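Every protein chain except one is present and positioned as in the full complex.
Entry: chain A
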């Protein structure tokens, strides 16, 4: 109880300039994070340079909670690459491996079929109704590297948003009550 009393005292003793400085520092931190994120988007050429694996369809290679680093280059998509794609009408991107590629002579466009390593059949069931192939514009990026377990933070914050609010609230409190 004494600790809470201390915190309330420290909040009351703040001056306006101090609060403004704190707010600007907080804003700087948030903006730097945004700059880094957008910069990563430019460097990797992908709309989301880092994705979290949400399902077990690529086990044992990628487990739920791993994060993947994506890169999208102009090079043609070839069989065996692990790609992240969006199906029309679904918002969650899917991370699977390309098993069939058919590239046109004239236009260079490709028809692609994917399959999760741990799934029995290919992904035609996941595509939009009547869609048999993916095209290049569906692909968001190729997976080039990964880190295990780090993505659990995002999964927990998405599935239990209350934890996200508690975390941000605690961080905000920490910044406001720090006395420098």
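Simple rule for what comes next: contacts are C-beta pairs under 8 Å (C-beta built on N, C-alpha and C of every residue); 3 or more make two chains touch, one makes a residue touch a chain; residues count from 1.
By definition in this document, contacts and distances are computed from a predicted model.
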Name per UniProt, for the chain absent here [options: "Trafficking protein particle complex subunit", "Probable GDP dissociation inhibitor", "Signal peptidase complex subunit 3" or "COP9 signalosome complex subunit 6"]: "Signal peptidase complex subunit 3"
Of A:74, A:104 or A:129, the residue in touch with the unshown chain: A:104
For chain A, residues in touch with the removed chain: 60-61, 76, 78-82, 97, 99-105, 108, 111, 117, 122, 143-148, 174
